[in-house]
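What you see is the complex with one protein chain gone and the rest in place.
Naming follows writing order (A and B), and every chain is counted from residue 1.
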Amino acid sequence: MEIFFQQVVNGLSLGGIYALIALGYTMVYGIIELINFAHGDVYTLGTFFSLAILSAIGVSGEVHGPALIGIVALAVLSAMLLCGVTGVLIERLAYRRLRNAPRLAPLITAIGMSFILENVMQLWRGPSPVPFPQVIPNPSASFGGVVVSAKQVLVVGLAVVMMAALQVFIYNTKLGKAMRATAQDRDAAQLMGININTTIALTFLIGSALAGAAGFVSGVYYGTTWFFNGFEAGLKAFTAAVLGGIGNVAGAMLGGFLIGLVEAVATQYIPGGAQWSNVVVFSVLVLVLIFRPSGLLGESLPEKV
Amino acid sequence: MPARRRAAVTIIAIGVALLAFPFVDRNNAQIDFMANAGAFILLALGLNIVVGFAGLLDLGYAAFFAIGSYSYAMLASQQFGIHIPFWVMLFVASGIAAIFGILLGAPTLRLRGDYLAIVTLGFGEIVPQTFLNLEKYTNGPNGISSLDQPSLFGKAFGFSATPYYYVTLVLIALGIVVASNLQNSRLGRAWMAIREDELAARHMGINTTAAKLSAFALGASFSGLAGVVYAAKLNLVSPDEFQFNVSVLVLSMLVLGGMGNIAGVIIGSFVLSFINSFLLPQSTSLAHAAGLVNLDFTNYRFMLYGVILVLMMLFRPEGLIPSRQRKAEFHEALSDPTLAAQEQAEYSGAAAAP
Partner (left out) sequence: MTPMLRLSEVRKVFGGLVALNDLSFEVAPGSIVAMIGPNGAGKSTVFNLITGVYQPTHGSIDLEGRSLRGLDTAAIASLGIARTFQNVRLFAFMSARDNVMTGRHARMRANLVDSLLHTPAQRAEEKSVRERARELLRFVGLEREADSYARNLPYGSQRRLEIARGLAGDPKLLLLDEPAAGMNPKEKESLIDLIGRIRARGVTIFLIEHDMQLVMNVSERVTVLDHGEKIAEGAPEVVRRDERVIEAYLGRADGAA
């Protein structure tokens, strides 16, 4: 049983990262019905950006005391900012032109973007895994044999805080309402005087910024990254978004944590589990899309004809 | 009909040139390159049936290439002591790939275009991962080596690329005939109808399930063929040859040449193979010779695919050599908001039309 609960704890921490990434997929899909394939790579960029910031200020190991908070805040916020800008640029340069194109054109473009970003990161930081400094001291506590580390608390904590902030933003601010209106009916939103371009750019900004935060967190959590990291993580996070109900913010969080749990539990209990965990996650994706394409929290009506 | 005659003359001239190529150019490396490029043309012709004709964006196409290759490796080597002849394996492997095309296509039947893309991508990951994980049968990461050598009239192919070159040439010729026959047939029209408007297609009595599955099966069978030739020629298969980037490479070939257009697809495929296996390594050697030892153009391969996909979609989505249809489709859609609005409205449920 301890083993199981240990996997639950591990799964929740993995899930926190997936959930943060999944939010970007779900927001963008909600508003322009595009699977932003490059999103996973923006997340990896987040790790590299925060790594660059940490190197720039000379941090290469544990930091203690108040400086820790400052440094974490600096790294997270700069990663968020830089990723947010990257996301907005991608939208502006590539996707915007294709908003009215046949529907698979933007998806193909997004795949192209993903390859470009991956190649840029490969040229920047090389093809091999790059270590990420262990900025955060990592004491752990044991609860009846289940070990919870400080990093895990940080991952889940940060994810939950970000998501709460996002919920508040979406439901309680004017910009958030504009986003929801645009997602529901773009033409109507435009008639109501909402600036569609700005709203979509804002969606990319926020989604990519959250991926940036996830990038930092994952650097701390895994202590390493590489240019191709975002491919798999991105697919898993997309699975999470679909599982939760695409376009649904709360669903993305739920899906993220569930996928993290599935992965952790599968790794533990399937013989040779680690090898098969990807297969398990993709199977979840396939099954959800076949049996409940609207996801756990989405509702579906037949297509209007 | 002078236009028709001109076309016939052109085709014959190209055919003769291609047949004579190994006699004129005796450099084995270049014939080898041509044979590999031929395998990719087969892949592109197959993917074109799925993506170009039927509008089903398959992002895991490399899986069928893997299945074709591994079929040969398992059924024509010491691995299990089974030695089915190469020529028979061409049929067997394309059949196996077609069956997997149906098996992996079936779950996607009711999905809308972009979800279908992601699910096929998932399968594209699962298949090579499975070959990797089933070490007992596949030797895992080491792959299977020492595959049987094909032979014709008792004469083994040996390590010369020339016989493989001729085999791919014949297969491509067959592939072109098959693909263009399909395009101009009841089934081909059904595919296009599904691509344009799946719901309306159903109202024509088109069994979209059967039509889509036959697209998946036929498309996959091409890569089964390519897999056999490729594996036999390389004398080795390993799971890392079939990653996502291979699926994207073949897709880039289609996008570059022009989806749905057979000639375009062939040319796009050849050009990309040429850049990939010839231009990039050659210019790297040149750079090294010129003292620029740190420059390696082959490191820019992914960038190349990415740039092709993005720039083509933005500026020439119909490809370099478009089908008349696709050209109109992309350009009018871009410049016509009402059509776009209609597309938007029809988004859910309807088939994908890239």
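Definition applied: a residue touches a chain if its C-beta (ideal position, glycine included) is under 8 Å from a C-beta of that chain, and two chains touch if they have at least 3 such contacts.
Source: prediction; values computed, not measured.
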From B:I84, B:L109 or B:L182, residue that would touch the chain that is not displayed: B:L182
Contacting the left-out chain in the complete assembly, out of B:M192, B:A232 or B:L280: B:M192
Interface with the unshown chain - residue positions in chain B: 178, 181-182, 184-190, 192-193, 196-197, 199-208, 214, 325-326, 328-329, 332, 339, 342, 345-346
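Everything below uses one rule, namely that only the chains that are shown with their structure count from here on.
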Chain centre separation (chain A, chain B; CA means) in Å: 32
For the chain B and chain A complex, residues of the former touching the latter: 55, 57, 59, 107, 110-111, 113-115, 117-119, 121-123, 125-126, 129-130, 132-133, 199, 244-245, 248, 251, 255, 299-303, 305-310, 313-314, 317, 329-330, 333-334, 336-337, 339-341, 343-350, 352-354
Touching residues (chain side chain A, partner chain B) in the complex: 33-35, 94, 97-109, 111-120, 122-123, 186-187, 231, 235, 238, 242, 272, 275-276, 278-279, 282-283, 285-286, 289-290, 293, 302-305
